[in-house]
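Just below is one structure, and these are the notes that go with it.
Note that this complex is displayed minus one protein chain, with the remaining chains in position.
Think of it as A, B and C in the order they're written, each chain with its own count starting at 1.
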């Protein structure tokens, strides 16, 4: 599977390193806004031995049409910004190239545009594209259904400088129909990211806890998404949609 | 729903207190081996205000036939010992009374007997009849299927005097196809019971953790079992079987 | 060492059970406000085998003068309410009987009264008389001094119904010169009591965590206090004062 990557900030770099080290995908190119590192090889830049092309281009050098004809891919992975989609959207729709977007949030017009793309190709959008967090959200929804009387609290811990409540914690709260007050926010030192969903029962507790070690976790989520989107119909999906079939294989796991 | 309880040790008492405080069931009687507390009222003994009969009888005073005709029940709840089933088994089968057994382990002959009962009535057998533990086991099986490459370790903590590895931890290990070496055993002070299933991914961890506060947690598990068995066909079930439908309602929770 | 106990609520009962099971002290009596259980034997009531007298009296039956002459003690342990001290204070001062008070909070006039007592006898007052919490507070103060640049957050978890922030968490915050906003409050199910002091450093975290299992923890704190007060001069002490000498034995522990 050939893939291209938009965005080469801290997270983009971490994701690129995972893509390069995976046998499942071949990184064809990285597109970024700036001219920084233009024409550098990603494997060489990251110090990873790889025969994959993976050159860095500026969005100003090529249009998406030129790029995708010169260096075609099966999946476009977007870790840029909400504008990224403007660059490649129409061309992905036309060429039916799958899109995996990890952009934190889109304005409603962009969400409409995602839906428009998904009429003709497969689109996955997940603001926190880790397996761990998305698994926890589904599991928590199920436990809430089993025990609607339990008290649920969300604790999220991040580094001191992180402003506001984490978007992931808000997403968890929304998924569980909780007020934002149910989120307790810890800010201390250099903590990368911890999310805990606590279920308090009268005589027991259940804690579902996710801890991020490094940003490379997003890379493994992308691989999971890229691997699973192939079997899907054309349409718009979330990571939860891709994980859900594993929850429905009841007879296999019981 | 009328229920009767076998066993009145520490856990039996805790379960009885939950049954008495629930509006869903009416505790008709408690049967125990010894003559201790014979003819005492359970509500009075436990200091709980209740109009439910709940008298304590010795197994020597009545046969199950006499007892179940005098004080009929819909569900027999067994927290006694592996012998308990000999007392009431045949009569439960004959009268099609549901059985909820929380006995830790049965020899194979007794398991055969359970199957024989389940030809004619509903039988649930679960050695750790809490919602929390059984939920965690299913969730962990699913996560293992999603990420078979992850490393799984089980940590269990109990009070200093508890001998050997906990039966629940062994059950978790078996459910996840892990060697018993994957279980790390902590014995310290008066810890009631903690079980953690840790999934190590390359760049993230997921921890599924259950903490028992008191034995009353078993009472809530029994209520869940009693409530859900009514809708089931005749047959032999585990707690996981009762929880599984909640995992299969994919489209509802996503 | 002969001891008497004021208060026989849930915590008072738990403390009494620890006192009865300890070889270090002999429980002479329990005084309570109400006439409930009057003249019952505590060992018999709690089902503990003991030859200690430990009878329950109402505060209306005897004055402290009569009681302490009839059944003299070395230490009075107070788990009643802020009024308890009015019953025995003057007599304890006169007879130089040590006082261990675990009352949550006193108004300033009562604190003055404690100081007045401590002119003639030894008085310990600690609102959370566990070894664990008081150890953590001193350790946290030291770590703050070592690393004043670290970010400190306090997390406290209790059962759903507990109103407001826990007094212990407030005490920790005050001891560390933190605003009350540094306390994150979790209320869920039947959690007995968890306090965590989190130190966030740029590249590491230190967590000091205390978990209460049952109220009997207060009984062990009382035993510690009773044991250590004997060596002290007349005066007013906190649990921290009693623990501090263990922190000053530098050369022994390094």
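Following the convention adopted for this analysis, a residue touches a chain if its C-beta (ideal position, glycine included) is under 8 Å from a C-beta of that chain, and two chains touch if they have at least 3 such contacts.
Quantities reported herein were computed from a predicted structural model and do not represent experimental measurements.
For the chain that does not appear, the touching partners among the shown chains are A, B, C. Within the full complex, the residue among B:99, B:117, B:198 or B:213 touching the omitted chain is B:198. Checked against the full complex, the candidates C:1, C:48, C:178 or C:213 give a single residue touching the omitted chain, namely C:213. Residue-wise, the contact with the chain that is not shown comes from B:160, picked out of B:10, B:115, B:160 or B:174.
The set of chain C residues touching the chain not shown comprises 130-132, 135-136, 138-139, 141-143, 145-147, 199, 201-217, 219-220, 224, 238, 240-241, 243-250, 252-254.
Listed here are the chain B residues that touch the chain not shown: 150-153, 155, 157, 159-160, 184-191, 198-205.
Across the interface with the omitted chain, chain A contributes residues 189-192, 213-214.
Keep in mind that, in the parts below, only the chains that are shown with their structure count from here on.
Put simply, chain A has to spin 180° for its C-alpha atoms to lie on chain C, with the angle rounded to a multiple of 5. Over half of the residue numbers found at the chain B and chain C interface occur in both copies, marking it as a same-residue contact.
The distance from the centre of chain A to the centre of chain B, each centre being the mean of the chain's C-alpha atoms, comes to 40 Å.
Chain A and chain C have CA centres that are 51 Å apart. Residue positions 199, 201-205 of chain A are each in touch with at least two other chains.
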